[in-house]
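Only a single protein chain was left out; the remaining protein chains are all shown in position.
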Amino acid sequence: MVRSQLRFLALVGAVLMIVAACGSTSSGSTAKQVKVGLVTDVGGLNDKSFNHLAYVGLQRAIADFNVKGDVTESKTGDDYVPNLTNFASKGYDLVIGVGFLMQEAVGTVSGQFPNVHFAIIDGAGTDASGKDLAHANVESLFFKEQDAGAMVGVIAGMLEKDKKAPGNTNVISAVGGVSIPPVNHYIAGYKWAATMEDPGIKVLVGYSNDFTDPAKCKSVAQSQIGAKSEILFQVAGGCGLGVLQAAGQAKVYSIGVDADQKDADPSVIASALKKVDVATYTAIKNVVNNQFQSGALTFSIANDGAGYSLDNLQLPSDIQAELDKVQAAIKAGTMTPPADIPA
Amino acid sequence: MPIASVLFAFLVGAIIVAVTRGNPLSAYAGLICGGFGIACTQGENPALQISNTIVFMIPLITAGVAVALPFRAGLFNIGAEGQLLAGAMACTALGIKLHDWPAVILLPTVLVGGMLAGAFWAGIAGVLKATVGAHEVVTTIMLNYVAQWLLRYLIIGGPLQLAAGTSKSLPIGKGAELATILPNDNSLIIFDLPASVYRVHTGLVIAVIAAAVFAILLWRTSLGYEIRAAGQSQKAARYAGVSVRRTIIVTMLIAGAFSGLAGAVQIAGVDHNLTDKYFSDTTGFDAIAVALLGLGSAVGIVLAALLFGALHSGGSVMQADAGISSSLVLVLQALILFSIAANFLNAIKLRIPGLGQAPSAPAPAGVGAALMTEAASAPPEQAGGT
Partner (left out) sequence: MGGLSDIFPLLLTSSLWQTTLLLAVLLLLPALGGVISERSGVVNIAMEGMMLTGAFFAVWADLNWHNAWLAALVAVIAGGLMALIHGVVSIRFRADQIVSGIAINIFAAGLTVYLVRTIYGLQDVGHVGQSELLPNWNVPVLSTIPFLGKVLFQQNVIVYVALILLVLVEIVLFRTQLGLRIRAVGEHPQAADTAGLNVYLIRYGAVVTSGLLSGLAGALLAIGVSNTFVPNMTDGRGYIALAAMIFGKWTPRGAFVACLIFGLGEAIYANNSTIHVSQYLLSMLPYLLTLIVLAGVVGRSTPPAADGIPYAPGSE
């Protein structure tokens, strides 16, 4: 019984090999085409935020520099190391990991392939204790989400101070996905800036503990609206779309995150931008131009790596002026939004 | 093993890909390359692919056993995931708190700790079932969720957290790590790659032993007899002097120990710490498919685990090479399950005289019955049927 099964398996295997050989396209090697591999986080490419943005950056680089770009989505955290290793072992010139959850994986794989360039978004190549291994072939692309959060915090704070908010309750809020650093950085900047503009403001912070179910974030948002919040900042990925929707239905304001979420709901007055596409593009450009630099590259307001977009609201000119002032101050370093949520 | 079912699934999958304007041949080439290291055309390293497949396969074997054993007793252990998490959490906690202990004591401690935690987790469901008749599907689903949230509690702002603001635990002590089969050396080159990329670890041996223990337990011990008897018919078992209540509890305890071991081995052999990815881990659920596909036999489970490990590993290569979304892998897994399930037809038809109806009792009796009629009369190695 078992032997006949094995023989059958072998036959099937042979047939499949032939099929595979015929079916695959042979990649004729072009002269020194730079090969880039992108490994996304578990949110997948349709996450409506940073995985998608990284892909956008890759596409732009393909168009501009004629690199060969391939993408693998990690289905679970167990896929990080294999996905990164796959690209590295094939001799890709640059392997990009998206997301700080991949730090350890990048740390491990970059140590195994010293001749391959690595870039990681939102983190560094670390060991198991979180210590930056500082490998010479790793470029860390950090974002100061707190800068972006601060900009939209200015908008929220000013609207309340100027009494231009829907109900002038002086309460605003943020809905985070899970209490992890990138999420908390956004919220930290938001709260800091809003409180700076309007010291009497009350900022509620809640978590949905979810990044995929809009209903969960909507409930959290509604509870915040019930507590009189009228400007809601979503920092919860796909789940956070529920926040925007709740705000719209309650006829209050909301703020989008990572990418410009103007079309997600009419209530979105602004979005805090994290220009992952710019970072990805820059990393690829560096490799193409042989200017790869190991170490940290920080994307903030100062180099247009973080920012904000104005969406479905005509902003009063004094608020715009304040935004420009704060932006300049952050660029100059005279104001620094905190990375941790202020008490 | 039902090979025809697998091929049928791949055929339908190919049709789906073709209909949506993809190239099925390159998709499958990617799958086969990533799964088995065969026919790789874009420079993938075969040894690496095989190594990845094995790493994915290891927890599926032990967890598959954890699902298959209760099936025999007529119980549906949908809580393998929660038990696995319990084992992983216990292993990590012990590995952190006792991190200075030497490997010779620490490693067995964390593994046994994982087994005990998993056994406890399943035991709750077992006791509830045996005493008040609480349906194990409900209790184990509840326990799965409790385990998930307990995990988050421990590593986000809780006692095992690495540092403020992170969502992972401290690393376990070196003594708690399971060695890799090839040396973990960046400079030693084996098969054209540094030896450290081959992550296959000694947990493989543990998994295979677990499968063997499962087979021996089920077919060569009196406890195994009681389990199978209780699964076949509780009334008849009682008549034969088997304490069904005790059997249910013991079965769940052992099953939980297997799942807990799977979780502990994952931590000790691969991750070396606990991270938030375990919140959305699906190993315990894949194990259900593995146990079913393997028709409840040890050899079948190992082969099924190999297939699922290969699909997991292959999906990434398929996407990188052929651009097909790795969600196709999920579709294929489902199709395999469908065709396996439909194959049960042959076995059941032969054994239920004259009836034109489906078995009227829903699971778990239904599931247990199906597996029982398949394998009750055959020694484990040939329980795979056709």
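Read from first to last, the chains carry the letters A and B; within each, the first residue is number 1.
The rule we apply is simple: contacts are C-beta pairs under 8 Å (C-beta built on N, C-alpha and C of every residue); 3 or more make two chains touch, one makes a residue touch a chain.
Since we're looking at a predicted model, the values are computed, not measured.
Residue A:G44 is the one among A:G44, A:P82, A:G125 or A:G153 that touches the chain not shown. The omitted chain makes contact with just one of the residues A:V36, A:A61, A:A88 or A:L204: A:L204. When the full complex is taken into account, the listed residue touching the unshown chain is A:D263, out of A:D64, A:D263 or A:D304. Residues of chain A that touch the chain left out of view are 44-46, 48, 52, 55, 173, 175, 204-210, 212-216, 218-220, 222-224, 226-227, 238-239, 241-242, 245, 248-249, 263-266. Not every partner is drawn; the one left out touches chain B at residues 16, 20-21, 76, 124, 128, 132-135, 137-139, 141-143, 145-146, 149-150, 152-153, 156, 158, 233-235, 285, 288-289, 292, 325, 327-335, 337-338, 340-345, 348-349, 355-363, 365-367, 370.
Here is the rule we go by: only the chains that are shown with their structure count from here on.
Between chain A and chain B the centroid-to-centroid distance comes to 32 Å (mean Cα coordinates, whole Å). Residues of chain A that touch chain B in their complex: 1-2, 5, 8-9, 12-13, 16-17, 19-27, 37, 42, 70-79, 81-83, 85-87, 89-91, 101, 108-109, 111-113, 128-130, 178-181, 184, 209, 340. Across the interface of their complex, chain A is touched by residues 1, 3, 7, 23-26, 28-29, 32-34, 36, 38-39, 41-45, 48, 52, 55-56, 152, 156-157, 162-163, 165-167, 170-171, 186, 193-194, 196-197, 199, 270, 272-273, 275-278, 280-282, 299, 312-313, 315-317, 319-321, 323, 325-326, 381-382, 384 of chain B.
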